[in-house]
Each structure stands twice: as structure tokens, then as C-alpha cells.
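With one protein chain withheld, the remaining protein chains of the complex are depicted in position.
When the chains are written out, they are named A, B and C in that same order, and each has its own residue count from 1.
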Amino acid sequence: MAKATQKEFKRAYGLNEIALVPTNLTIDPELPDISTKIAGFTLDFPVIASAMDSVVNPKTAIEIGKRGGLAVLNIEGVQTRYENPEKILKEIASVSKADYVSHMQEVYKKPVKEALIIKRIKEIKAGGVIVAVSGTPQHAAKLGPLAAEAGADMFLIQVTVISTKFKGKNGFTGLDLTQFVKDMPIPVLLGNTTTAEVTLDLMRTGVEGIFVGIGPGAACTTRGVLGIGVPMASAISDCAAARDEYQEESGRYVPIIADGGIVNSGDICKSLACGADAVMIGSPFAKSKEAPGFGFHWGMATPNAVLPRGARVEVGTIASLQEIIDGPSNSDDGSQNFKGAIKTCFATLGASNMKEMHDTPIIVAPSLLTEGKIYQKAQNLGMYK
Amino acid sequence: MAKATQKEFKRAYGLNEIALVPTNLTIDPELPDISTKIAGFTLDFPVIASAMDSVVNPKTAIEIGKRGGLAVLNIEGVQTRYENPEKILKEIASVSKADYVSHMQEVYKKPVKEALIIKRIKEIKAGGVIVAVSGTPQHAAKLGPLAAEAGADMFLIQVTVISTKFKGKNGFTGLDLTQFVKDMPIPVLLGNTTTAEVTLDLMRTGVEGIFVGIGPGAACTTRGVLGIGVPMASAISDCAAARDEYQEESGRYVPIIADGGIVNSGDICKSLACGADAVMIGSPFAKSKEAPGFGFHWGMATPNAVLPRGARVEVGTIASLQEIIDGPSNSDDGSQNFKGAIKTCFATLGASNMKEMHDTPIIVAPSLLTEGKIYQKAQNLGMYK
Amino acid sequence: MAKATQKEFKRAYGLNEIALVPTNLTIDPELPDISTKIAGFTLDFPVIASAMDSVVNPKTAIEIGKRGGLAVLNIEGVQTRYENPEKILKEIASVSKADYVSHMQEVYKKPVKEALIIKRIKEIKAGGVIVAVSGTPQHAAKLGPLAAEAGADMFLIQVTVISTKFKGKNGFTGLDLTQFVKDMPIPVLLGNTTTAEVTLDLMRTGVEGIFVGIGPGAACTTRGVLGIGVPMASAISDCAAARDEYQEESGRYVPIIADGGIVNSGDICKSLACGADAVMIGSPFAKSKEAPGFGFHWGMATPNAVLPRGARVEVGTIASLQEIIDGPSNSDDGSQNFKGAIKTCFATLGASNMKEMHDTPIIVAPSLLTEGKIYQKAQNLGMYK
Partner (left out) sequence: MAKATQKEFKRAYGLNEIALVPTNLTIDPELPDISTKIAGFTLDFPVIASAMDSVVNPKTAIEIGKRGGLAVLNIEGVQTRYENPEKILKEIASVSKADYVSHMQEVYKKPVKEALIIKRIKEIKAGGVIVAVSGTPQHAAKLGPLAAEAGADMFLIQVTVISTKFKGKNGFTGLDLTQFVKDMPIPVLLGNTTTAEVTLDLMRTGVEGIFVGIGPGAACTTRGVLGIGVPMASAISDCAAARDEYQEESGRYVPIIADGGIVNSGDICKSLACGADAVMIGSPFAKSKEAPGFGFHWGMATPNAVLPRGARVEVGTIASLQEIIDGPSNSDDGSQNFKGAIKTCFATLGASNMKEMHDTPIIVAPSLLTEGKIYQKAQNLGMYK
């Protein structure tokens, strides 16, 4: 018998595998305070629109901001490469599947223009809402200060996987996060990670928010191509534990934002129960009438010329941003009236605020909803006859 | 390494994940006593029809009652809003999917009429059966006494999630359950819950029955919209433990009724083995020739104007209430002859009565039936060729 | 918090959830002895054809017997109710789905004729093979001796669920198994059960074989209708442990036969590795050109007038009994050349005989084969594009 021990595999859970359990207290659905605080700003609605070209342009950023949420503009996307991005976005929506990847690689070859970054930020600012923008670590040192200067209120550095140490050709180099955060005149947020260890390390750099989630999103093929990915329920719960530990250590509360794999209001509620302070969502907003993607949604990994990932998904158009955020809902699938759903969930679980929501019990449970619906459809198709 | 501990996730089981195991005793199928006692009344058949407009009207209440079961009339549904509910129900069955939610919101805007409550109760009473009615906590203080006065034998307060404490705009208020139960001249039953803790608290208010089940029903989208839901096998087993504890504490036996996610006679049997004293079912009766839903079935959360949930499902029409309850069955899918199935199950497991049925062993097992059927159909479709 | 403990649910495994693991020994596929001993008779091929009307008639009993296996004739089926069963079987195969259950109830109303029992037994006997017949406990006292007298070599009492104690209208009565076994001039076998406890009790009655399996078969809807069923891998393993314990206790080795849910040669091999001495199969033989069911297969619970169970499945016709048992196979799905597959499996696992096969290691593993095939088909359907 071999004595060397084999690798240990630890079980992790996805949002579709968990469910929330009511306790002995319920409250009036009008009462829960579902607001959250991100980088010094209070959001009435704990939802952030993803920095994706199919989701956020100045117009949707203003609309989502006015409704209490936050939208992040990608300042290395089509909005800052093209004077008239609408034309480009229409082309992306209409290109054939066969030509899609090469078309996208072409579209994103066009260089980012600093003047357009400034212009877009000012457009959002003019709407009277918080201006959040995102960029890559490669260009953060240059574009971060530029965005702050133009009026941005917070800056996100987002890469598929962020780490505290980066080894480049000349040893451990790359962006010095601690220095960058110190130098930036506006709050900096970082992502994405999935582990407590990295969360803790990143928080110690002075950032004001951590994005949690690698590989679980609908427009993300990281897991198939790289084998990398962590189910969200476990990832959020793990990173939330690090946040609490960091607060004990430093006295500073740094919010974590669940990002990826969140498709309906039930998922939002579960993410908050797992410990998230807010969620970042793409596809639910990409389905809005106002969405810049014209009914399509795609990840930002696609343009990568060497290793394209991230598929274009036809998500369709289901309702206005007003209906999706504030209702009333004309559907019962959790795709609309997010505020109503979150408030009702808080009330049903007896949670008065985000902190209490973090303490509600969670169970591992097979996804009855999905199963039920498949069962029902299968019945209609005569599969059980 | 982060030291803060992450949230614990406990595994819960659904009815489709468990199976019953015979022991060394079997009995003659004619012998088992499958009756149960609810609120002082003995039901020969431990099945209660859900207080849903697609399931119970005075006619089906009488038919189900005469066959030994019990049907609950929703006194805040179409039966008490419309003089001629049949016309309304036909419209609900025929409205298009696109117009369904708004149509339902319209239908349920019409106010409840006290005169119709009294009329419906008297209609059922005239049939010579037990009259059970249900209402919401909001109107219980007013409609409860009215129903008792009109001749109802028991009153159910049913909300998606019930709690012992309710926090309203003016602090902890809402319906005082203990006082309400004391004041009501007829037995009061409450639901729904899924935990031992709440069951115990509710039993201490003096109620005579607890409904168990949140989020698992076929016409219930609570889990997708709110993320809330507890698989039935675990929920029933947990609440049954509380019932037994309460009996030790008080000497009083308060039955628990499994409600939601029960689709065939196998599910009924499993629910009883998990510890339920009776089951409440909707869709199996909605498929009867006599059902008021005309082959359709929908949850009562739909009319909620702010956050519609609960889908309309076309369940079809399969057999008469006689065939469904007493047989003979012309099918082998567990949708008919519930009495025969329950008796045969008791006999096969060697259970002489409900108490012995509660003690039969249970295993966690993949759903072979479903898998087998899917497998078989998949084979027909050539998926394995 | 409630203190009463909730019911414990123990995990059980199906054959589709396990797989066999090779060790450091392999042997020449010609070498393994795959024979087994049942009731004093040696079978060269450890497979028994189910006592089902769609599987066994005198002709297939002889053919299977000559090939080293064993076929059990149901002496309360169509073969002993009708002089010309072929006509009846053709009708069953051609009746519409809607009329099936009532037609079957009609067919099985015709009384069993003792003369036909004698005739069928003599027909099989004339073929020079072991004659095994089965009957129900209700008629065993009368038909058992009759069958022995006519020349049967062993008698099976088979009911869905067998127990050692039976409570009838006049207390604990029913067939006295110990006395029956003692009185019968030929060996008696019993089934079905799934637990070690019942197996041990039954072995003590003096029987010479126990059938293991409740609820997992393809033509068995016990689980959907009654909620009863035990996955086979756990059931076999549990009962095999009882067999070994009984051997220690009594010095007598009583074989256990896995019965139900076995669909291909891989399942046969897994059943033997779990501890079965032989397997009983229906559908794999119902697919033979010689099968009496004309491409259809049904369980014996269907005729039950009160609670019909057991569906008729169109299994089709794939090959001759020779090809299914001895090969050569013209397919690669485990439906043919059972002997070759069993020998190859023994050889691959280094098992020289049935006893060594019982000691081979088993793992719990997702069904990669099935998943792979579904994946592949899903790909063909474009589901991954």
C-alpha cells in the first residue's frame, strides 16, 4: 500500500445549492433597511451593475444610480475607444456566431482615448449620480489618476484573478497596490478573488471594497478553459469571514461585493445572506430595454487575442430598468422588482438591515425550483407519460 | 490564513431524495388505520385539500369531505369576491400567458364580501362535512369570528412564512396569536413554518395544527424570487421532533400537516413516514374532473401587486375525485387511489397506524423512479444509441 | 431550541453510483469460474431470468437453462391461465396505452388451472434443464406441493416485500415459512427483501436462497406509488453481510440473488462485486428475439385490481438469447455477451471465482458513462454550442 497521502479535496457550494431559512421573527416588508455602504457612499439598493460594455453606458449608469444602485463604467471598453459606441455595439449584436470572436478581437484593437474617458465620466457626473469606473492593473497607474481628475468617485481594478504578489519578467513587480491606493485621491476597490487569505491581504493594502467571484458567471468560461472557478456561496462566505477578521484587526470595515453567477433576485438574497455587502450583476441588467448590448451580453475576456474566453449570450429584452429595479413586476421568475424581492426576503427572514441579513441561517438543499420547473416541462413534453 | 470562521451550511433533504424501507413485519392491507385527528376531528383519510382557488370550492369541499378527507376554502379568494366565481375561474384558465399576471392582479382587486363568506360556508355545511376555512393574518381578527359564526369548524391562518414575533412600523405588533386563539370559538391552525423552534413557539400559542412547508411547492416560486425554501423531508422531520417535544412538555398532541411539494401517493407516504400527521395537497386535486381550476393550478402569491410570485401551471384533467381518492386507479404513476396506496404502504412497512408509520426507517437514496423514467424516455429518443 | 431529535436519514447507493476498481492482479479471461450454486444446483452462468410473463415461457426457460443459466416460470401468470398464452401475450403487446391497465386486469382475472401448471413444468423438464417455478405466498401451500409433484426442482415465493412476521385479520398468521420449507420436498427460495435483519430471519426458516431488491426495477413503480425502495448496491451489500453472518452462525451458505434495476452487463458485474451470488434479470431477456413479450416488458404488480403498479415498457428486440448470453456481441452497450463480460470483469479484477469477486474493492463514483453519453448527445443537439 502506498503511504504518500493523496491531495485533499474540500467541498464548495454554489448559490443554486443553498437556500435561506426563516426564523421566529418576521417584519413588515416596508421596514428593512436594505442600503449598504461602499467606499464611503451609501447605496439605497445593494446592487452594482458590472463594468461590461453590454451593461453600462453613461445613460444606464445614471438611471441605475438614480434608483439607488451603482453602475461601473469600463474605461477600457467600447465607450472610450469609439466616439459613437452605439454603432459598434449594434454590430457586435448582429455579427454571426462564426465571426464573433474575430470581430471582437478587431473591435477591441482600437486604442482607448483619454479624451473619451474624460467625456464619459463627465456625462455620468452630469446625471447627478456617483461615478464609478474600472480599469485593468496594467493601465491603472495612468488611467486611475486621470479618472479621478475627471470627476470619478471611485476606481475599480478588476482582473479575472487578483493576487497580492505578481511575478513578472523581472521578478516580483507589477502594480504596487499599497502605493497605488495611497496615491489615488479617490477610493480604490479590487477584485476578483475567492479566498479568505487573499481578501485579508488585499484589505491590508487599504482598498475600500473587494469583489468576490471567479469562474461562476454566465458569460464566463474560465472554468472550461482554465479549470479555475469557485462556487459562489462558499467563496462569499469565506471572504466575508476574512472581512470580519480584518475589522477586528484594524477597526476598518471593508465591504465585499459578490460578483458572478447571480441570475435572479433569489441569488441576490442568498449572496447577501452568505455575507456579501452588495452584489455586482451583469446579465439581469443586460436584459433591460435600456441596456447598451441590444439584448446581447458578453464578458470582457473575449477580446483577448491569444486566449479568447467569455461567450456572447443572447439574453433578450424583458423589461425597463425601472421594472427590474423597482417593479412592479410583470413576471414571477425573480427577474424583476429586485428591491421588492430583497425587502420581502429581509422581512421574511426577520432581518432589519444588512448586518442582520448576514446572520440568517443557510441550508444546503437541492434546487427544487429548477428541478420543479424541469419536471413540469418534462411532463408537458410527455417525458413522464 | 484567515481565522474568522465561515458560515456553516447544513444539508437538508427533499422528498425526492428519500425512500422508505420495509422491516420484518408486513400486515394485511385491509388492516392499517390510516385515519388522523386534526383539531378534534377524525379524518379517515389523512389528506387535506389546499386553500387554493384552483382546488377548493363548496362542491369539491363536500366531495373530499365525504370521502374522509378535508378541504379548506380560501375565504379571501374568488369564491368570496364573486357571486359567480365559475365565470372568473374560466377566464383565468383561458387568459394568455403574457396577460396572466396583470389579469390576476385585476381579478383579486375586487373586494371580499362578508355575505359571500357566510354563503360559501353554509353551502359546505349543507353538504354534511367538516367546514375548514383559511384567511390571512391581516384579516383574521375580523374574518375569523365571522366564519365561526357562519358555521366553520376550524380556521386556518396561512402565510408563506409565519413567525411568533412580528415587527411592524410601531414595534412588535401584528396579530397576537395567543389572544386570537383564546378568543376564537373554533380551533385555529397556523402555517407555514419549517423549523422546530418556530413550531414549538407556535404550539405554545394554543393552536391545534401547524402547517409545514416553505418554498417547495410546484406552484410556488418563493425560492427563485426570495432565495427562501426548505426541502420537505428535513422540514417535516424537524417540526415533528418539536411536536413530540411539545407533547412531553404539555401533554397536548398538536398535529403537523406537510404542505407543499407533494405530487403523488409516494410523496404522501414519505411525508407521513417523516412524521407528518396529514398532508395538504393542491395540484393532485387540481387535476380532478371536479376541480374549479379547469385543468389549471396557481398559487395564491400571484395576485400580490408588488411582488407577484406563484406561476399558473396547466396540470390537465386526469380522473374524478373518486378515482383519485378511492380508486380504482387507471394509471400506475401514483396519481390515483391515494387511499389504496397509503394503506398498501402502511401494510408493506408493517405500520398499523399513524404513530407506527412515524417510526418506519428512512434512507437517503437517489430518485430511481424519476431517473428510470427519464432514462427510458431518453432511450426512446435515441439518446443512448 | 427544540430538544427532541429529528429522524436520522442514512445514505444508500444505487448500482449507477458505484464502480469497480482493479487491483494488482489480472488473470486470463478464460480462467475465471463464474459459476454459482443455488439450492444445490450449479449454474455455469450466475444469471436467473425473472418470473415474468414477458420473459419466461417453457421455450425460453429451456434455452436459458441449456446456456447454463436458470429461468423461473411464474405459475400464476398467463402460462397457467391460458391453454394458448401466445395469443394473450400478443394482445398485451398490441393494446393501446389507454386501455392497458384495464386490459391487464381482465387478462389476469381468468383463473389459474392446475393442469396447465403440471403441463408447463413437464414441458420445461422435457428440455433437460433445471425447473424453477414461482408463486405467491397466498397460494404456496397449495401450488408448492403440486409443482414439486409435477417435477419442479425448486420453488420461489416472491412478493414485492417479504417479512418474517405477517399480521392478518386474525392476528399474526399467514404462511408459516419454517413449516412450509420443512414440508416441501424441493428447495424453497424467498424474496424480496433489502435489509440484513430480514435476510437473517428468513435464512433461519431454512430457505435456500434470498432475493434482494425492492423498488429499483425498470418495470416497477413501487417507489412512486408507495414511496418504498432501496438502492441496489447498498441493499445487496447489506444482505450479503447477513448471509456471511448466517454462515458463521449455522455453517450453511444461503445464496442471495440481486433482483431489480439491473440493465446491462456492467450492472451484473457490480451486483456480484457487492456480494450477490447471482442476479435475476427481466428486461435484458425481454429484449431477446425469443422473449414471450414480443418486445414489451411489464411487471407482475399491474394486474392488481385495486392498486395497479408496474408499467408496460416497449423494450424492443435486439438479439437472440444466444447473442445476449454467449455472444458474439454486435453492440457495445453491455446488452449482449453477458458471459464474456462477466468473465472479462472477473479477469480484469483478478477474481478467480465468485468468492473472490465478492472481495473486490468498490468506489462511489458519478456515472461517467451515462453523463458522457448525455453530454455527447447534448453536443450533437448543439446544446454546448
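The definition used in the following text is that a contact is a pair of C-beta atoms (placed from the backbone, for glycine too) under 8 Å apart; a residue touches a chain by one contact, two chains touch by 3 or more.
Computed from a predicted structure; not experimentally measured.
S.K.: In the intact complex, which of the presented chains make contact with the chain not displayed?
M.R.: Contacts of the unshown chain, counting the full complex: A, C.
S.K.: Using the definition of touch stated at the top, determine which of A:Ser35, A:Thr164, A:Gln247 or A:Ser352 touches the missing chain.
M.R.: A:Thr164
S.K.: Kindly state which of the options C:Gly127, C:Pro145, C:Gly295 or C:Gly350 is in contact with the chain not pictured.
M.R.: The one listed residue touching the chain not shown is C:Gly350.
S.K.: Per the definition of touch given earlier, which of C:Thr42, C:Ser94, C:Gln138 or C:Ser331 contacts the omitted chain?
M.R.: Of all options in C:Thr42, C:Ser94, C:Gln138 or C:Ser331, contact with the hidden chain holds for C:Ser331.
S.K.: I'm checking contacts with the chain that's been left out. Which of A:Leu189, A:Ala311, A:Ile325 or A:Leu349 qualifies?
M.R.: A:Ala311
S.K.: Which subunit A residues touch the hidden chain?
M.R.: These residues of subunit A touch the chain that is not shown: 1-7, 9-12, 14, 16-17, 101-102, 160-169, 193-195, 197-198, 201, 214-216, 218, 221, 223-231, 234, 261, 302, 305-311, 313-314, 333, 370, 373-374, 377.
S.K.: Contact with the hidden chain only, please: which subunit C residues?
M.R.: Contacting residues on subunit C, toward the hidden partner: 13, 18-28, 30-31, 196-197, 199-200, 233-234, 237-238, 240-242, 244-245, 248, 264-270, 273-275, 327-334, 337, 340-341, 344-345, 348-350, 352, 362-369, 371-372, 375-376, 378, 380, 383-384.
Convention: only the chains that are shown with their structure count from here on.
S.K.: Over half shared or under half: which fits the residue numbers at the contact of copies subunit A and subunit B, same or different?
M.R.: Different residues, largely: of all residue numbers at this interface, under half are found in both copies.
S.K.: Report the inter-chain centroid distance for subunit A and subunit B in whole angstrom, where each centroid is the mean of the CA atoms.
M.R.: 38
S.K.: Pull out every residue in subunit C that's touching 2 or more other chains.
M.R.: Subunit C, residues with two or more chain partners: not present.
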